[in-house]
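Note that one protein chain of the assembly has been removed; the remaining protein chains are unaltered in position.
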Amino acid sequence: MSEKVLEVKNLKVEFNTDRGVATAVNGVNFDVIKGKTVGIVGESGSGKSVSALSIMRLIPNPPGRISAGEILFKGENLLNIPMEDMRRIRGNKIAMIFQEPMTSLNPVFTVGNQIEEVLELHQSHLSSKERREKAIDMLRLVGIPSPEQRVGEYPHQMSGGMRQRVMIAMALSCEPDVLIADEPTTALDVTIQAQILELMNKLQKELGMGIIMITHDLGVVAETCDDVAVMYCGQIVEHADVKTLFNHPQHPYTKGLIESIPSFDSTTGEKREKLATIEGMVPSLFDLPQGCNFQDRCEFATDECKTKEPSLTPIATEHEVSCFNPLK
Amino acid sequence: MENAQAVTTNINKPREEKSKSLWRHAFETIMKDKMAVVSILIFLSYSAIALLTTFDLVAGDWAKEVGGSYTAPSAEHWFGTDIFGRSVMAKTLKGTQVAMSIGLFTALISGFIGVLLGAIAGFYGGKVDEVIVWFYTTFSSIPSIMLLVAITFILGKGLLAVYLALGFTSWVSLCRLIRGEVMRHKDREYVHAATAIGGNDFRKLFKHILPNVLHIVIINFSLQFQVAIKSEVILSYLGLGVQGRPSWGTMIDDAKLELARGVWWQLAAATLAMFVIVLSLNILGDALRDALDPKLKGK
Partner (left out) sequence: MNIWVYVLRRLLYVVPILLGVCLIIFVLFNVVAGDPTHLLLGKHATARQMAELRHELGLDRPWFYQYFDLVKSAFTFDFGRSWSTKQTISTMISEGALPSLTLTIPGFVITTILSVSLSLLVSFYRGSFFDKSSVIFCVGLMSISSLAYILFGQWFFAYYMDWFEISGYDSGFPNFIPYIQLPVLIWVILSIGPDLRFYRTVMLDEVYQDYVRTARSKGLNEKVILFKHVLKNAMIPIVTYVVIQIPFLILGALLIESFFGIPGLGGITLNAINSSDFPVIRAMTILSAVAYILFSVLTDVLYTVVDPRVRLK
């Protein structure tokens, strides 16, 4: 049986704005398994990043607020522990890397300094010399050439890909149980993207952490994830293992996403002439329709979809979908 | 914050045309801000008083002797009387006219110079830009108090000299901002599109670029307005201010001889009148800046 390191249960996050309360995440459930990667996919604003930040309790408050749910890390609810204990978990047991490698590192400290800072915080038994050595080791681990020299450089002296490697080195320096990667490759060139994903896969095998991969890119999902949750308007609309999801998508939205990948047709495997797109727009979080949130963009919508709200229901083992008319 | 923004962007869909929604949104934001609304009301009342005094409908009799010299504030004369027995209240009201006109004309003059030079420098670039940048760098190296003094020496004393002196010495920051913004907008697609359909430079600049930098002009206007009102006091102290009619600056300046005799009301009345309008303009300026251009914060 696989070991659950993190369980997100019925998470609900609200934001107070000028126009009222927006529920950015509405009743989200997923688990992170040791050594496995769970992908959370969705368009921008679907609530995937907010879910990730909630796990770290990094939702800016105000305006944000986690209004319901539990986040169980090894059985302990992170939402109930004092902030001081939460800080001992951040960067240590649960680490996070962000989308913007250009701005996520502090520009006025050397990269070595920034890695050593994590070690100083969570592994205080190390001497400053040992910390420096470990920082160099970490840089080597993430594939940065001549780390002894690079450790004394500032972020601006490195390329975007290198900086994301530094972020990964920093995040992994305390060997966390869970790594949250929020669009880690979005800001990078395609070739660098592949390298970073490969690196993360490799390090996962070596260190055995569970990864939460937040992305809008199904290509990234296919390459890295074991398990996938598709989010739409703050809710998970489909949840399955990666093979099932790509081969037998049940939710029309998932199918639409897969068909809009600019490579091969999901059924024939041939290169398509024209890209499929999902018609219409994501509804405003203040103006969600009654019933299914996806109804306006769905070609299979029925009257039932317009009145009743679907809920995530198992349709096969390890496969849930939130749709009244799942695809066959 | 990043995520809150992501949520908000999503919330604002579908997007309306950019500039229109910017103004409407800004208007709504300001109307929701109670302090900003109160500031606008205060500004309007001061403007009304200034207009009314211009036509002698209010405080037309400010020069009249209404009591003894330096009578303390009473129910009849809220702010007492001055050395000639004139009502300080009436003088303060009359002074509104000088203050508001100085604010208005200074802001207009400095706005005009700043926009003109900034737009030309940003739009044409090259040598023209270099010369204008050289000019304002040079100009801003000279302390503005010295320029003020020199300009009023040349223009002589009086209200017009004050408008011009204050206007001529306060355009550089706006010019810098406009130059930067125009440079940014110059290469945007809609301007190229205007070139393609044969718009001339003048048309391009005024029709397509300036509307996009208007918010900076407005924010700067409220800033210059209140700075000018405050500067009038310094000019009055230096003996370079307005003559022959009451202004808050001359009233405050008079206090240097009055305070030792215990006459505080003229200083109090003018300072209070000025405090209220300058504070309102400050608050309004901040609200405008937050609503129109969050990027400009603190600049």
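Things to note:
Going in written order, the chains are labelled A and B, and every chain counts its residues from 1.
Quick note on the criterion: a contact is a pair of C-beta atoms (placed from the backbone, for glycine too) under 8 Å apart; a residue touches a chain by one contact, two chains touch by 3 or more.
These numbers come from a predicted model, not from an experiment.
Note on the chain not shown: across the whole complex it touches A, B. If you put the hidden chain back, the residue from B:Leu41, B:Leu57, B:Ile145 or B:Leu214 that touches it is B:Ile145. Remark: the omitted chain is touched by one listed residue; of A:Asn10, A:Ser44, A:Asn77 or A:Asn106 this is A:Asn106. Although one chain is not drawn, the whole complex shows that of A:Ile89, A:Leu172, A:Ile214 or A:Cys298 it is A:Ile89 that touches it. Contact with the undisplayed chain is limited, among A:Phe30, A:Phe73, A:Phe98 or A:Tyr232, to A:Phe98. Residue positions on chain B in contact with the hidden chain: 1-2, 134-135, 137-139, 141-143, 145-147, 149-151, 153-154, 226, 230, 233-234, 237-239, 248-249, 252-253, 255-256, 259-260, 264, 267, 270-271, 274-275, 278-279, 282-283, 286, 297-298, in rising order.
The chain not shown here touches chain A at positions 56, 58, 62, 84, 87-92, 95-96, 98, 100, 103-109, 117-118, 121-122, 154, 156, 167, 170.
As a working rule, only the chains that are shown with their structure count from here on.
The distance from the centre of chain A to the centre of chain B, each centre being the mean of the chain's C-alpha atoms, comes to 49 Å.
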